[in-house]
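Report on the structure given below.
Yeah, one chain of the complex is gone here, protein chain that is, but the others are all in their spots.
To keep things simple, chains are lettered A, B and C as they appear, and every chain counts its residues starting from 1.
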Amino acid sequence: MALAEETAIDLGAMTQATAALDEIRAMVRPCIQCGTCTGSCPNEFAMDLTPRHMWRLVLLGRTEEVLASRTFSLCSACYLCSLRCPRGLPLTEAMGRLKQLAARRRLPHLRSGNLFYRNFIASVRRHGRVREMEFMSLYFAQMMNPWLPLRYAGMGMRLLRRGKVELRLPSRGSGRLVNLFDKVAEMESRS
Amino acid sequence: MAKTALIPVDNGLLPGLREFLRQTLSRPEIAAVLVPCQLPMKAMILPTLVNDPERLSAANPLAPAFPLNAARMVSRLTRKAAGGTVVAVLRACEIRAFIELVKLKQARSEELIIVGIDCLGAYATRDFLRSAHQDVDALTGRFVESALGGGDGTVDGVCLAPACQACAEPVPSGADLIICLLGADTDRALPVTAATEKGEALLERLDLPGATMPEARETAVAVLVNRRRSQREAMGETTRALTDSLEKLAAYLAACVNCYNCRVACPVCYCRECVFATDVFDHEPCQYLGWAGRKGAVKMPTDTLFYHLTRLAHMGTACVGCGQCSNACPSGIPLAELFITASAPLQEAFDYHPGRSLEEKPPLAAFRDKEFEEVVGIK
Amino acid sequence: MSAFEPTIIAFVCNWCTYTGADLAGTSRQTYPLNVRLIRVMCTGMVDPQYVLKALLEGADGILVSGCHPGDCHYINGNYKARRRIKLLKTLLPQFGFAPQRLRLTWIGASDGIEFARVMRELVEQVRALGPSEAGAKMVI
Partner (left out) sequence: MKRKIGNVLVVGAGIAGIRSALDLAETGYGVVLIDKAEHSGGVLSQLDHQFPTNHCGMCRMLPLVERDAGGQFCLRKGLFHDNIEILLGTRVTAVAGEPGRFAVSLRTRPTWVDPQRCTGCGACAPVCPVEVPDAFNAGLGLRRAIYLPVPHQVPNAYTIDPAACTRCGACVSACPCGAVTLSTAERKDFRILVVDDEAIVRQSLQSWLEDEGYAVDSAASGPAALEALEKAEYQLMLSDIKMAGMDGVELLRQARALRPDLAVVLMTAYATVETAVAAMKIGALDYLVKPFDPDTLVPMVTRVHEERLAARDRQVEVGAIVLAGGTDYFDPRQQEVNPYGYGRIPAVVTSLEFERIVSGSGPSAGRLVRPHDGRPVRKIAWLQCVGSRDIQCGADFCSSICCMYAVKEAMLAQERGGGDVAATIFYMDMRCFGKSFQRYRDRAEDQGVRFERGRIHSVIPAADSGDPTLRFVGLDGSVRDETFDLVVLALGQRPARGAAELAQMAELPLNPWGFPATSPLSAVRTERPGIVIGGAFAGLRDIGESVILASAASTEAARVLHGAGKSLAAAENEATAFRDVSRQPPRVLVAVCTCGSRILPPGDRTRWVDRLKRDPAVQETIFIDRICTAEGWQALADAISAHPPNRVLIGACHPYVFTRRLRELGRLTRLHPALMDVVDLLGPRMAAAGEGAEAAHDPDSLPRHLAMALARLQKTCRLELEAMPVRRQALVVGGGIAGMTAALAIADCGYPVDLVEAGDRLGGNLPWIGRTLEGHDLLALLQDTAARVGRHPKITVHADTRVRGAFGQAGQFYSTLENTGGVVQTLEHGVVVLATGGGEAATSAYGFGSHPAIFTQKGFQEAWAEGRLDPGALNTVVMIQCVGSREAPRNFCSRVCCPTAIKQALALKQQNPEVAVVVLYRDLMTCGFAETWFTRARRAGIVFVAYGLDDKPKVDAAGPEQPVTVTVTDPVLGRPLTVTADALVLATGIAPGLPADLAAAYGATLDQDGFLAEAESKWRPVDSLAEGVFACGLALGPRNVEESIATAAAAAQRALRILERERLPAAHLTAVVRHGLCARCGRCIEVCPYEARRLDEDLDRILVNPARCQGCGACEAICPNGAAVLNGLGMAQIFGMLDQALA
């Protein structure tokens, strides 16, 4: 009983303080909690909340609980759930929105993933492709964890052997996608 | 409130019972008494509807005479409103038959009070007529003495009719008032007990001393019933051995001439006209020729076995074992033995006990969703 | 061929078993000619006398067949029939009549194959029992 008290959800909160989640909630409102998404999800085994569980929390306006989970960050955007959802909900898109929301909030438990993503994109922006060495160096620097590079060392060596990693440091002028990225940012800010 | 009272019989059983009936008839609410009486002109006993108390001096409900099952007479008296209450003195098997007839809407229990007397049985009518050329009251006395004194009612070598010998229900449990012979002190008084409210109401109005049931009764009843049961089993065994194939059954019934007297005498065969006497069995001449042609020969009248098997199928579950079929057969076919033996398994199959209760529905008019599933299928 | 060919009288209800028998015919589900169908409206109208008559006139086997429980066109006729068969199956064996000669089955309108199977099996069973005693010598 004590446990139930602790974890009880007050639905009265549903209408309040959920502005952050409102847009996403609207996307999944017709959800009938059938669980098709969970059954379909290839990454479900690694998630702390099942997708169904998470969408339910979204519906009930549990912003903090949703953002505290890693579930959406593990979405690999395979679109299986969207394809199979009997309600035709844009679940993959809603996952993306959750990622964005989390990113804006710089949530500590998602810091590693966020940095990885940001540096990856920054590299693409600059060069029109990923410069692995630059990208990983910046990532390691920002993570401020001296042991981290060692965790990637083995993989890095294997990739190197197969010529998958370019060792040269950036040299060839400025990135070709800067304009593109800027245009997108401009359009997004307008809409 | 007297549930049980005593009928004084210190002047003799019959005078005591006659006095009891006179007292009953003197009640203003009682219109008449139906009781076996000796006919004035002959040493014969038949049910008689008595209105004049004086005429009750001929009443003799204990005589070993059972020329017909009085349930049919009670049916005639009660089918419609009679305008007065009748007290009927009946044997146990007559009461059972009466209850069956009520279920079949051939009789009504309104305006009727049934007095039953422990049944000591009776002789076949032929035997009774032979024995009763003497004083019937005296014969009755000797018969009762034998039957209650540990004997089997045999007087001068004449013994009970086979159906009576095999009757395991001598106590008239369906009566409103039961007059007890078994276990009673027959020199002094007979206990009479009310089994229904109607009986109790009458008993209360009669001026009789109260009493309790004699302790000896239970044992006396048990002894008699056990003896009868074993006789019934023996009878069944013999009969079954004589009829365990269709051919043997035909031989058993060989003397039958299709007079249908058995069904006239049967108290529960209630049809106005037996189907075998209707036009359904007015066969075309060409049909007889057809049968003869097919089988080489055909006995006439035809349909003998068909008739008896049909009667078993129709009335077997309602057979009260009174034995009147045997009594009625001009050819002396032991029909009661056959009917009693063949009906017992039918009654057992449907857990149906004819005459036990008005609440029990005749088995073929009822059914349940799930029952007798063993008779379905070809496994 | 000297093999004994039994004669079987089948009282079939108009709505289910007769339709099933008909379907057996149109579906080329053959069944032995030993079976003589008597179409009645409902098994609940099969008077025990019909069975007795068939038996005494020499039928080697008698079948009563109608709708499955709960499916009777006339609501409950098949239940009434079941009681009558119980009665006859209790009565007749006392006179040496093999109970296997009298059968009650539920065969529905779409059970054409089942009908043919039951008929074949029944004929075999009765064939194994041999001729009914009532057949040749018995007078009715």
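Just so it is clear, a residue touches a chain if its C-beta (ideal position, glycine included) is under 8 Å from a C-beta of that chain, and two chains touch if they have at least 3 such contacts.
Keep in mind it's a predicted model, so treat the numbers as computed, not measured.
Although one chain is omitted from the display, it touches the following shown chains in the full assembly: A, B, C.
In the complete complex, the residue from A:I9, A:C78 or A:V178 that touches the missing chain is A:I9. By the touch rule set out above, chain A reaches the unshown chain at residues 4, 7-12, 14-15, 25-26, 29-36, 38-40, 44, 50, 52-53, 56-57, 59-60, 83-88. Seen from chain C, the chain kept out of the figure touches residues 1, 7, 9, 14-16, 18-20, 22-28, 30-33, 36, 38, 40-42, 44-47, 49-50, 53-54, 57-59, 67-68, 70-71, 73-77, 80, 84, 108-114.
Where chain B meets the missing chain, the touching residues are 104-106, 270-275, 278-280, 284, 286-287, 290-291, 294, 314-315, 361-362, 364-365.
Heads up, the rule we're going with is that only the chains that are shown with their structure count from here on.
Chain contact topology: the protein chains form a pattern that is neither a line, a ring, a star nor a complete graph. The largest tally of C-beta contacts between two chains is found for B-C. With centres computed as the average of Cα coordinates, no chain lies farther from chain C than A. Compare each chain's C-alpha centroid with the centroid of every protein C-alpha atom shown, and the nearest one belongs to C.
A separation of 76 Å divides the Cα centre of chain A from that of chain C. Per-chain Cα centroids separate chain B from chain C by 38 Å.
If you average the Cα atoms of chain A and of chain B, the two centres end up 98 Å apart. Those residues of chain B in touch with two or more other chains do not exist in this structure.
By the touch rule above, chain C contacts chain B in their complex via residues 48-49, 52-53, 56, 58, 69-70, 76, 79-80, 82-92, 94-97, 103-106, 118, 121-122, 125, 133-134, 136-140. Chain B meets chain C in the complex at residues 240, 243-250, 275, 291, 295, 297-299, 302-306, 309-310, 312-314, 316-317, 341-342, 345-346, 349-350, 363-364, 366-372, 375-378.
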